[in-house]
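Shown here: the complex without one of its protein chains, the others still in place.
Note that the chains are named A and B in the order they appear, and that numbering of residues resets to 1 at the start of each chain.
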Amino acid sequence: MTNLALIATLLMIMALAYHLGLTRSRAVAAEHDVRMHSRPGYYGALVALWCGLPALALFLLWSFLAPQLIDMLVIQQLPADLVAGMSDRELATFLRRVTALANERSVSGGGSSEELAAAAHMARLQTFENLSLVALMAVFAVAGLVYARRNISPHWRARNQVELVITIALAASSGIAIFTTVGIVLSMLGETLKFFTFISPAEFFLGTTWNPRFSTSGTDAQGEFGLLPLLWGTMMVSAIALLIAIPVGLMTAIYMAEYAPPWLRNVAKPIIEILAGIPTIVYGFFALIVIGPFLSSFGDLIGINIRTTSALTAGLVMGIMIIPFVSSLSDDIITQVPKSLRDGALGLGATKSETIRQVVLPAALPGIVGAFLLAASRAIGETMIVVLAAGNNPVLHANPFEAVSTITVTIVNQLTGDMDFASPQSLVAFALGLTLFVITLGLNVIALVVVRKFRQQYE
Amino acid sequence: MSMTIEQRRQHRLMTIEKSLAKRHRKENRFRRLGLAAVMTGMTLVAILFVSILMRGVPAFWQATFFMDLYFDPEVIQLEEKPERASGESQSEFNERFSAWQTQAGLVNWQSLIDRALEDKLDEDIEPSQLRDLRALLASNERFTLRNKFMDDPSVLGQTVEVKMLASANVDVWIKGNINRDLADARQQLSAQTRAWADQLYDEGIIRNAFSTALFLNMDSRSSPASAGLAGAFMGSLFMMIIVIMLSVPLGVASAVYLEEFAPKNRLTDIIEININNLAAVPSIVFGLLGASIFIGYLGLPLSAPIVGGLVLTLMTLPTIIIATRASLRSIPASIRQAALGIGASKVQTVFHHVLPIALPGILTGSILGVAQALGETAPLLLIGMNAFVANVPSTPFEQSAALPVQIYLWQGNELRNFFEARTSAAIIVLLALMLSLNALAIWLRKKFETRW
Partner (left out) sequence: MNTSAQPNMPSSMVSVGGGESRKSKSTGNVKMSAKDVKVFYGDAQAINGIDIDIYENEVLAFIGPSGCGKSTFLRCLNRMNDTIDICRVEGQITLDQKDIYAPDRDVVLLRAQVGIVFQKPNPFPKSIYENIAYGPRLHGLAKRKAELDDIVESSLRRAGLWEEVKDRLDQPGTGLSGGQQQRLCIARTIAVSPDIILMDEPCSALDPIATGKIEQLIDELSESYTIVMVTHNMQQAARVADRTAFFHMGDLIEVNSTDAIFTNPHNQRTHDYITGRFG
C-alpha cells in the first residue's frame, strides 16, 4: 500500500470515527436524559482525533526509522568480506543502488549479483515492513476509536479537549518559523564548519584573492577562497543602489504622503505596490539588455570606458528595484507622524517644506533609518540582478565602471552544476551564505527594533 | 512692555516679508523635487515595461510556413493505424500501437518537407544545398508533421496545407533582428538560405503568424524556434499548489496563535522578531537551506518542484503570517468581547467570528505572498532547477523547470538575437500572471475594505 493510500484510508476511518462518536453521544444523552457537557460534534471530533492521531504518529515515526532499520538488516546479511572491503562512501552508494533495484528502478550498468541478492532481500523486508505498518496502524486506529467511544459520557469535556488539540496545533505551526531559522543556521553552520576543515577561517575572512579553481584533479590544488573581493563587490553594488533608491524613494514617499492629491495617491500606491512585486529576474534582464548597453554607449560618448555588465549597471537597476520598497516603507512611517506635529509647525507659519524637513522628517528619522537598513539588507541579499548584470569579476578594485562579483553571485556560481557536499568549492557557498545571513540578520534586527520603538512612540 | 511688543511685531513683519520670496522659492523647489522623484520612478518603470513589451510582443508572432504538402504514400509506407479489436486486451493493443508509433518514427518525414519546399521554390535542389534548405524550418517540425499524420492518417496521398514554424534564424532574418548588411561570414544563415527565405516571404509562403508554440511546447535546445514554456508552466504550477497548500494553512494557524492565543512574553517576542526577520532574509539563503536539508539531508530529488515548493513555502510563510496578523489586529476587540460575552469559548470566538471577518485580508496577503513566490528565481537555482529539462512533469517529484528559471536559462542562450525576444515574451507571460494575481488581491482588498 502506498503512503498516500494509507493516509487516505486513515482519513476515511477518521470520518467514520467522527460519525460514530457523534451518534454515540446523542445516544448517551437520550439514554440518561441529561445534557452533555459539549455539543455532539465535539464528541465526534474527539473520537476521530483519538482514532487518527496515534496512528498518524506511529506512521511518522515508522517512516523515519524503518528505512534505516532495513538498511542495517541488509548490511548484516551481506557477506562480511564484501562489507569490510568498502569505505563508508562506497557502502552508501551500494545501498543506494540496492534500494533502487529493490524498488524496481534501473541502475546504471545493471546490478552485480551481490547487489541483486541484497535487493531481493531488501524487497522481502520492505514487504514485511509495509504489512506490519498497515496492521499496527489499524490496531492503533481501532483501539483509539473504541477507547474514546466508550468514554463518551455527559461529564467528558470533549470541547475543552478538542480545543486543546487545536491550540497545540496552532502553537506548533508558529514554531515552524523558529524551526526555519534554526534550520537555516544549523544547516549552514554545519556545512561551513566542514568548509573550515579545508580552509582556515582567517584565510576565508581576510583573504584578498578569490580563485576557487574548479579542479577535480586533487585536493592539493585547492584554490584561494578570500571573502574580501566578494564583500567589497557586494558593498559597492549595494552602495550604488542605495545612493539611487534612498533619495528617489524618500522624495517619492514625501511627495505621496504630503503633496499628492488623493486621486494620485489612490492611483500611485497600488502601482508602487505592484512594482515592488516584479520578480528580480525581470530587473536583471532589463539591466542586461537595456541599461547596460545604454550606460556603455553613454560612457563612450563622454569618453569613459563603462562595461556593459558592471557594478554601475547592477547597482543602478537594483536601485530602481528598491525605490518602491524604500518609498512604501517611508510612506508608512511618514504618515504615522501625528498630524498635530505638522499643525504645530504650520501654525507657527512654517511652509510645507519647512514643516516636512524640520519637523516631520526629524520626528520620523528613526523609522526612516530603519527603512533604509531594511533596504540595505535587501540590496546586499539581492541575487538575480547581480548574477545577470554585475559581470562576475571577483577582484578587488574601486572602479564602479568595471565588472565585480558579489557574495550572492558566488553562491550561485559555486552551487549550481554538480552538487558535491564534500569539496570546498561547493561548501564555500554555505560559508558565504552564513556570512550573508549574519550581515542581513544584523541589519534586519536593528531595523526592526528601531522601527518598533518608533511605532510605539506614536501609538 | 507693550511698546517692545509693538516694536517686535513691526520688526518681525518686515523681516518675514523680506525673506518670504526666498522661502517660497525653496518651497517650490522642494515640491518640484518630490514630483521629479515620482516622475523619475515612473519613467524608469515605464522604460522597463516599454522595452520589454517592445522586444517581447513581436515574439508571440513567429515566421511561419503556410504551404501545401503532399503526404506521399511512397514515403509514408505504414500499416493502417491500429484500432482496438474486440477481445483484445489493453496491453496487447498498447503493444501493437507502440510498434506502429515506432514505425511512424522511422518514416523520412524530412524528405516530405524538403520536397514541398523544392516545389515552392521552383528549383531543383542539389544534395549539397540540402543543408541550406533545411535551415529554413525549425528542426522539430518533422515531428510536428509526424504527429499530425498520426492523429489523422486519412491525409495519406493528399495534398494538405500545413503550418510549420520557420527556424529561429529565419525568424530573426525576416524580422530584421540581425543587421542584413553584415558580411556573409558573420551572418547566421548562408546566402542561399537568406535568398530563399526572402523569396518565400515575398510569395507569402512565410508569414508572421501568431504562434502557440511558446505556450504549448516544451523547452528545446535543438529547435529553438519551437521552444516553449509548457514544462516551466507546469513546474511553477506544481510549486504554487504546494506553496498554497502548505503556507496558507500553516501561516494562518501560526498568525492566529500568535495574535489570539499566545501569552505576551519573551518567547512570543522572540518569535515575532524572528518572523519579521525571516521576511527580510535574502531568498538565496532559503535556497541554501533547501540544498542542504531537503536535498543533502532528506535526499529529495534535484530539480523537482516538490523541493522548490517546500523552499518557497518556507519563504512565503512569514509574508502570510505578517499579513494575517495585521488583518486580525484590525478587528476591534468588541467583536471578540461580544462572542465571549455570550459564552463562546476562545477557540469558537476565533473560528466563528474573528477569522471570517479577517478572511479578505488573509486572502489578499496570501495572494501577494504566492505572487512573490511565483517570481522567485535565486533559491530555485540552488536546488538544481536550472537544469535543462525537455519534458512536461506529470508529478511534483519529476525534474522540471519553472517560469522564472526558464527566463534565466533563455536569457543566457547563445542565440541572442532570437532569445532576447523570446525571453521578453516569457517575461510578459510571467508578469501577466503576477499582475493578475496582484490585481486580484488589490480588488479583493478594495471590495471587502472595512473601516471600524
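Here, a contact is a pair of C-beta atoms (placed from the backbone, for glycine too) under 8 Å apart; a residue touches a chain by one contact, two chains touch by 3 or more.
Small disclaimer: the values here were computed from a predicted structure and weren't measured.
S.K.: Of A:201, A:293, A:344 or A:442, which sits in contact with the chain we cannot see?
M.R.: Once the missing chain is taken into account, the touching residue is A:344.
S.K.: What residue numbers in chain A mark contact with the hidden partner chain?
M.R.: 261-262, 338, 340-351, 354, 358-359, 362-363
S.K.: For chain B, enumerate the residues touching the unshown chain of the complex.
M.R.: Touch set of chain B with respect to the missing chain: 1-2, 5, 8-9, 11-13, 15-17, 19-20, 23-24.
Heads up, the rule we're going with is that only the chains that are shown with their structure count from here on.
S.K.: Quick one: report the Å distance separating chain A from chain B, using the average Cα coordinate of each chain.
M.R.: 21
S.K.: Spell out the residues on chain B that touch chain A in their complex, using ranges where they run on.
M.R.: Touch residues, chain B against chain A: 16, 23-24, 26-27, 30-31, 33-38, 40-41, 44-45, 47-48, 51-52, 55, 249-251, 253-258, 261-262, 270-271, 273-278, 280-289, 291-293, 295-297, 302, 314, 317-318, 321, 345-347, 368, 371-372, 374-378, 381-382, 384, 386, 404, 407-408, 411, 420, 423-424, 427, 430-431, 434-435, 438, 442.
S.K.: Could you pull out which chain A residues touch chain B in their complex?
M.R.: Within the complex, chain A contacts chain B at residues 159-160, 163, 166-167, 169-171, 173-178, 180-181, 183-184, 187-188, 190-191, 247-252, 254-256, 258-260, 268, 270, 272-275, 277-286, 288-290, 320, 323-324, 327, 349, 351-354, 356-357, 374, 377-378, 380-384, 387-388, 408, 411-412, 415-416, 419, 421, 429-430, 433, 436-437, 440-441, 444-445, 447-449.
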